[in-house]
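If you scroll down you'll find the structure; I have some questions about it.
The complex appears here minus one protein chain, its other protein chains still in place.
Up next, chain A:
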Amino acid sequence: MIPEKIIQETTPVSKTDTAVIEIKELYKSFGKNEVLKGVNLTVKKGENLVILGKSGSGKSITIKCIVGLLAIDKGEINVFGTDITKLDNAGLNEIRVRIGFLFQNAALYDSMSVRDNLGFTLKRHAKDLSSEEVENQIKEILESVGLSEAIDKMPSELSGGMRKRIGLARTLILKPEIILYDEPTTGLDTITSREISELVLEIQKKYKTSSVIITHDMACAKHTSDRLMILKDGIIHAEGTYEELEKSDDEWVRSFFI
């Protein structure tokens, strides 16, 4: 028994071989505003985890902590088995290229065309690519999000749904192993939302990604989720599959599904 325990402690990889993200007792506050008060969550390889929660409950904050955009107060965030809270900038960047992040408002670079938005990241990380190969990859990714014709447009010329897709294309271009979606369907009509949800599923299959999806859109949650978590008062209040939570004993949890 004892040797086994030692092995577990000295090789963190064995503990997290199926978990790509593992958050333990995460605390984060802004001044007196305590937003996260001990969040624990795991994302397994290949799964889509949906996070629900009221506006302002700290969903965006949680995924921003995962990529090290925000410094945390306390806790542990293991991504691919490494605690990213202990990494320096260079170490963090190595992890970041393996993670895609879709911002709530897409965050496209306003001063660049769609082509340059996608090329910007690619050229800086795959330096040995010829400009022809870069162009080909951009076209391929745009095709997979169904927006080949937008390649020469500026972000200001795109609709909300198109921006989301281009944002998605920009995160996909580095072939990430994890994708963090912040409200991929918010502000879109039902048909476009449905298309984006389909896209999320397609990406999961095609690129074998693991994902965290934040959403208020229950149709999207039902469609894309393997597992759901509900954030309330700074902790994970409930966890389960869509069907389980829909029939929960907790009235507050059920209220999400009406």
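As a convention for this text, contacts are C-beta pairs under 8 Å (C-beta built on N, C-alpha and C of every residue); 3 or more make two chains touch, one makes a residue touch a chain; residues count from 1.
Everything below uses one rule, namely that contacts and distances are computed from a predicted model.
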Per UniProt, the name of the complex member that is left out, chosen from "CHAD domain protein", "Phospholipid/cholesterol/gamma-HCH transport system permease protein", "Putative DNA modification/repair radical SAM protein" or "Hydroxymethylpyrimidine ABC transporter, transmembrane component": "Phospholipid/cholesterol/gamma-HCH transport system permease protein"
Per the touch definition above, residue among A:Ile99, A:Val145, A:Leu168 or A:Val253 touching the missing chain: A:Ile99
From A:Asp110, A:Asp128 or A:Asp249, residue that would touch the chain that is not displayed: A:Asp110
Residue ranges of chain A at the interface with the undisplayed chain: 64, 67, 69, 93-94, 96-97, 99, 101, 103-105, 107-111, 120-121, 124-125, 170-171, 174
